[in-house]
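As you look at this complex, bear in mind that one protein chain is not there, while each of the others sits in place.
So, subunit A:
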Amino acid sequence: MASSQKQGLLTRFPKEAKITKFYGPKVKDSLNLGGERRDIKPPKGIVVKRTNFGNVDRNSSRKTWTPVYHKSNDMQQIKHLYWRAGFGLSPTAWAERRNWSVQRAVEQLFAEAAKDQSIRNAIAAASGPFENFSEMSQMSKDERRKEARKKITADTADWIQMMADERSSALKHRMMLFWHGHFACRVLQPNLALKQLAVLEEHALGNFRDLVLGIARDPAMIRYLNNQQNRKDSPNENFARELMELFTIGRGNYSERDVKEAARAFTGWSSNLRGEFVFRRFQHDFGSKTFMGKTGNFDGDDIIDMLLARKQTAVFLTRKIYRYFVNDKVDEARVQELAESFYSSGYDIGRLMRNLFSSDWFYAPQNMGTQIKSPIVLLVGMMRTLPTEFRDDRTFLILQKALGQMIFNPPNVAGWPGGQSWIDNSTLMLRLNLPVYLLEAGEANLRPKDALESDSRGGRLRKLDARIDFSRLENWLGAQQPAAAAKELAEYLIVRPVQLPALLAEGLARQSDTARTLPMMLVGVMSLPEYQLC
């Protein structure tokens, strides 16, 4: 990796020497799986009517298929666990762990997470992250803005690569991704983005109280939610309101008066030019406040403690975690049960997650392979499982934009709504075509949407600059018959049981160039809509 081209402050993990077998993409060679090309030209002015198009029940018997689960259900459970508590397994890890018990896998995930502090290590290793600020003060406002944006892009790319790195803890980073969505924050200064990530990393599986206290003192969040402007004489309620509505107790459990009083308690919580938290005494309101029925000279920490003392906070959080890690459709009884022990543990996040991943119901068929992958999970999943390496930061940026999830740039403070909202016609077609762009160097021709300051829409991204390491998959599957190998690959890459199209086997049988067999097989499996689920 040419690290000199990178802008990120984080130093990349040193890469161990490895033999990367790279198949040069053949540009004009598109997947030839045979079959008649469908006539797609309808007569002029006539709606193309296709069977099952329209309001017809798409689950009509012809197209519905009831899966017979693979004999070894445990293998599916392992797959499910590693996708939800991480980003899937690498080929090597899959070979090693697919026969493990769930219990053993859970232990291993938490043991890895306990050791991982990759963000903090990288920050410590980077030389004086804040010297860039003075360097930047020489620039014009416009240049500064551009420079900052470039650095955020680079830091984001670095984080995504860390998530994908086999040596970092998948669980830790998956939790951080969850918390980044929970404490959704648009960050404009690169150093502050890293600082916030370090807070998320430190407490990702720790105590929720520490996490909230860290976020309340986090300069990026303070700026995003205008707590800089929250002063004794003119309180700004933004942070106090979101703290309650989105971060802790949830709507309907507090009054407007509570918001006002809490805002007073956070007056003077600010940050300085060097991006450090400062408490500005003279802006702080030391007067008596009445919050949720109690009166006293409360400060921000007191407010947070009073919020955590309410059981609704545990329920609110647990419900959100259930949605993210288990199922969009919430089973309230399970949530109450989990929340109860979360509350009595004093908000021990690690224990809550261990409970969840160890529960029988977590492995119920309706919870396995039924969640639409977020764009980041999709990308990181590809990077871990193939494995793939994207070679410039811009590719990450444009893919994040086009797929609809930009790190450090959530749609709003409520985070990404997730689920089916990830999917519309354009994002789905991009997702389904990604394997072709990656493996067959198909022309992507992506155009980033918002270039507010220039007349042109910015350059298109014609091709994805990615390098795929086929060696491990090759070692594993190379000796098998293509059709059997494709089946194993589907079992490895897709959580739900799928039927492979007969045409894939036929296409593979006809493929005479053995170097093309594996890419074709991967495209064949990864283009299935079921690949979008985990």
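In the analysis below, a residue touches a chain if its C-beta (ideal position, glycine included) is under 8 Å from a C-beta of that chain, and two chains touch if they have at least 3 such contacts; residues count from 1.
Quick note on the criterion: contacts and distances are computed from a predicted model.
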**OP:** Have a look at "2Fe-2S ferredoxin-type domain-containing protein", "4Fe-4S dicluster protein", "RNA polymerase sigma24 factor" or "Twin-arginine translocation pathway signal" and point out the UniProt protein name belonging to the hidden chain.
**Re:** "Twin-arginine translocation pathway signal"
**OP:** Can you work out which residue in A:346, A:417 or A:478 touches the chain that's missing from view?
**Re:** A:417
Original post:
In the complete assembly, which of A:296, A:346, A:478 or A:529 touches the absent chain?
Top reply: A:529
**OP:** Using the touch rule from the top, list residues of subunit A that touch the missing partner.
**Re:** 30-31, 33, 35, 37-38, 40-42, 44-50, 52-55, 58-59, 62-67, 140-142, 186, 241, 370-372, 401-402, 404, 409, 411-414, 417, 420-421, 423-430, 432-433, 436, 443, 445-447, 449-457, 496, 498-499, 501, 503, 523-524, 527-530, 532-533
